[in-house]
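A protein chain is absent from this complex, but the other protein chains hold their places.
A, B and C are the chain letters, set down in written order, and residue numbers restart from 1 in every chain.
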Amino acid sequence: MLVVRAIQATDLDALYDMASQVGSGMTTLKPDMKMLGDRVEIAVASFAETIPPEKRDYMFVMEDTDSGRLAGVCAIKGSVGLDEPFYNYRIGTLVHSSRELKVFTRMETLYLSNDLTGSTELCSLFLNPDYRHGNNGKFLSKCRFLFIAQFPHLFTEKLIAEMRGYQESSGRSPFYEGLGRHFFKMEFDHVDALTAQGKKSFIAELMPRQPLYVAYLPQDAQDVVGKVHTSTVPARRLLEQEGMHFEGYVDIFDAGPVLQGRVSELRAVRDSALAVVDVDTDMTHACAPQMEPVLVSNTNLKDFRMVLSEAAAVNGKIDLSADDQKLLRVHAGDVVRTLTLNVRKNTHV
Amino acid sequence: MLVVRAIQATDLDALYDMASQVGSGMTTLKPDMKMLGDRVEIAVASFAETIPPEKRDYMFVMEDTDSGRLAGVCAIKGSVGLDEPFYNYRIGTLVHSSRELKVFTRMETLYLSNDLTGSTELCSLFLNPDYRHGNNGKFLSKCRFLFIAQFPHLFTEKLIAEMRGYQESSGRSPFYEGLGRHFFKMEFDHVDALTAQGKKSFIAELMPRQPLYVAYLPQDAQDVVGKVHTSTVPARRLLEQEGMHFEGYVDIFDAGPVLQGRVSELRAVRDSALAVVDVDTDMTHACAPQMEPVLVSNTNLKDFRMVLSEAAAVNGKIDLSADDQKLLRVHAGDVVRTLTLNVRKNTHV
Amino acid sequence: MYVVRPVELADIAALEKLAAVSMPGVHTLPKTRDKIAQAVEASIASFSAHVDIPSEESYLFVLESLADHGIVGTAAIFASAGSNGTYFSFRNDVIQQVSRDLNISHSVHALTLCSELTAYSQLSSFYVNEAVQNRPEAALLSRARLLFAAMAPQRFADRFFVPLAGATGANGESPFWDAVGRKFFQMDFLDAERTIGGARNRTLIVELMPHYPVYVPLLPGDAQAVMGQIHPSGELAFSLLTAEGFEADDYIDIFDGGPILQAHKHALRTCTSSLQRTVATPRPSRSGEPVVPYAVAANAGQEFRAVVVAVPAIEGSATIALPVEVQEVLQVAEGGNVICVRI
Partner (left out) sequence: MYVVRPVELADIAALEKLAAVSMPGVHTLPKTRDKIAQAVEASIASFSAHVDIPSEESYLFVLESLADHGIVGTAAIFASAGSNGTYFSFRNDVIQQVSRDLNISHSVHALTLCSELTAYSQLSSFYVNEAVQNRPEAALLSRARLLFAAMAPQRFADRFFVPLAGATGANGESPFWDAVGRKFFQMDFLDAERTIGGARNRTLIVELMPHYPVYVPLLPGDAQAVMGQIHPSGELAFSLLTAEGFEADDYIDIFDGGPILQAHKHALRTCTSSLQRTVATPRPSRSGEPVVPYAVAANAGQEFRAVVVAVPAIEGSATIALPVEVQEVLQVAEGGNVICVRI
């Protein structure tokens, strides 16, 4: 059985093994024992609330309790860009129009910005290929929203998630080749590695500071602005279902989109509900609507745990199986938070 | 009794009278018979769907059916900025940081933009002072959201509303004095009048094109960026309750905020519901929850009408009074759309 | 013998013929009789105007063959570019990029729309027909404008520039335009030039052209290749002007990417090495005395005349010995003043 839970110091070796499988493309999860060790330490301190909220980095692991293996990992960073500047391009619109000539030209423009500084970031999502089936991917990605719904005071109102940008099957990034290469004069992978190491001052030194007209880029670079890597399409869809939107920010190197959301408008915040763990009676079963998978978490920050259950909350009570109770470390009478895994259609219209 | 309804050609004289009372500060409602006549004509064609959606301008009047007087007016423009560029300042963040000096400076920056080009705009809200009591203001402002919920296909996903910016009691705009005056070299009122007439090419000619650091403005100008006029505070709050947010766009002259929303995330779109007009029986009354004011509209675009009722929809049926039915021009068996006037607290938590 | 003189009303017909054969470029003469007549009238008014501060004056010169009184060339100078507006050009910016962390240092080339040439004096409309191309009179015509400016400095700015037509294809297409301006104007190069009438001071330029730098490495190769390149028709003008002291490289035209040469008057040979001399009548020629060709000009108004004449070197003398027929052409008499520069 799978449980998502707050990471612990003892997970470090397993995390390193998992990071080794990630491959390139995810700058926040590299197989580097020092980096990972630091990160786990921060994560443990985050759940323990021994460091201030903006420095926190909540890391979750998905554990297969049958084998003890880690099946996946994901994280929420309290705030980005407070140590090193966090750069994006923002896509803006400039209208160039002349009444005299009856010309009205709408131009897209890229502005180098640090606008997302201070936002809470969803990041470092990785699911072991052995577990890529059923609802596991959804469970792992969405667990973060239920966590935020339970502890909204720990986060900024603004939430972001950087999506990997489009690359050709050869690994070539049309956006980087059309823009960044002219200013950095080095390979994409090299730039990517530098930023992963936190060496970002070269961006201030080398990037053009003036707004850029998208129309001046080669066509293949224009075409991929805001476009995700083919393998990232499903991940993007999951986040969009939960209330995250592409609002015009893209990565400065590969033009991958940044999805943004407001905590108060997340589906999880609007629709999740607390319920009391109840004894298994026929009554509650009888009244429960049709079964659908439900995310259920405990309400304990330090030992946060979540399962994907088939129990449903009815009138503020939930009939959790003994297994689920054990995985969540809750008992009858305890309060849990629940959210349907899938988005319900608007039944009002 | 008050009804909000689609404007008609015969409302022109009464509209002119109302515009004469508006005073300065609202560029979209000036007592100019030619301008108003053109606008009413467009509005009538909009409800009749004889012009394309992006050219439409849905204008609503609030009529006092006892006296036949117009009590108020408001409008929704299909798209802004497609004839003349629509300018705003966008507030961005630039981080200037030096690891060597351990300096980390977060600077706000103003970018001249046409980003909101093409958005649907809520505008021209005016309520006659004689009617400024009770729920009339809310009714008039919020009627537009229920209209959008009924006809979402007529609008762009992005919705905006420009709010009047802060002015001192003397009428002085600290933002204009601190910035615009240096470039326009004329009085604020004069600039305002020019833009109301649609003469906007001078903005392209005279405004500084380069991003501006807010920190270089005088302190009193910095203080009012994104701040509404004192008299506009309640109007702002109403829009925010419905799902509109300040996302960093401000007016280029007075720095008044632009509120933005997504149609799909408006409370009206999420929570409004259709109901069938039912005969007045004791049964429906008995089951209705505690009374609260409800916006109820018909579903007829060409003869759109809305009332503020005390009837509540239960199980898809609504017990509308005979008066309300008459005002809405509906009968038993017709479908109406309903939305509680006030935001319900989240009852799940 | 040839003389450079201000245009006169009687020249209109000849100019019309010349315009019909001259290049379809944008920095040459107007094409229609009405516009030519306007230009001639403006020039006559300018030469006779009393000027304290350079403004909208435009001075149009013609090169006349005295043998048959044919007009074989034209050249103009505008007192103050963009005088009723702003003269727009692209400034060639070189942005130094240095990252010490990465040990990278290179420069990036960018074009920025600027108005810095506004109120410079602008040389324009230089054209000579083929018969004169290789003669010193071509240089005379080009420099006559500067000789005039040296005689009447209050009529001109301290700085001068000259836009030269850029490289275009056989059908008038411009790779630079296609890469830069077309995206904003949404029309062909020739249509755009026609629409704007060759002007560079129109409001619609600031409305339509890019407000932010165009980074050159992002432009297609063919557009980069023609930046600062001249149309073949401009080669003579280019070589005369660079010899004069004009510098290219700082600015290019916003439409076709052609070079804009510019200089402070102190850098121009005509301004720095011209000599004022008193006219003398030559003694009976001492055969064998070496002679040097000079451009010589007289009179700072509508009577302005300039010719090429070979006389003994004048550097060590207070006078210049001009044959009587030359004096007549220049409309000066013995004892009068002329301005001279080696050509």
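To be clear about the criterion, a contact is a pair of C-beta atoms (placed from the backbone, for glycine too) under 8 Å apart; a residue touches a chain by one contact, two chains touch by 3 or more.
This one's a predicted model, so the numbers in the text were calculated from it and none came from an experiment.
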Chains in view touching the one left out: A, B, C
Full-complex contact with the absent chain, from A:167, A:201 or A:325: A:201
Residue among B:132, B:172, B:199 or B:331 that touches the chain left out of view: B:199
Residue in contact with the excluded chain [from B:35, B:51, B:82 or B:107]: B:107
Touch residues of subunit A, complete complex, unshown partner: 201, 204-205, 209
Missing-chain contacts mapped onto subunit C: 85-86, 94-96, 98-101, 115-116, 118, 203, 266-267
Footprint left on subunit B by the chain that the document does not show: 94, 96-98, 100-101, 103, 105, 107, 109, 178-179, 182-186, 194, 199, 201-202, 205-206, 208, 210-213, 215-218
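To be clear about the criterion, only the chains that are shown with their structure count from here on.
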Centre-most chain, if every chain is reduced to its averaged C-alpha atoms: B
Angle, in degrees to the nearest 5, of the Cα rotation that carries subunit A onto subunit B: 180
CA centroid of subunit B to CA centroid of subunit C, Å: 57
Separation of mean Cα positions, subunit B and subunit A [Å, integer]: 34
Two or more partner chains touched - positions in subunit A: 94, 97-98, 201, 211
Numbers and ranges of subunit C residues touching at least 2 other chains: 203, 207, 211-212
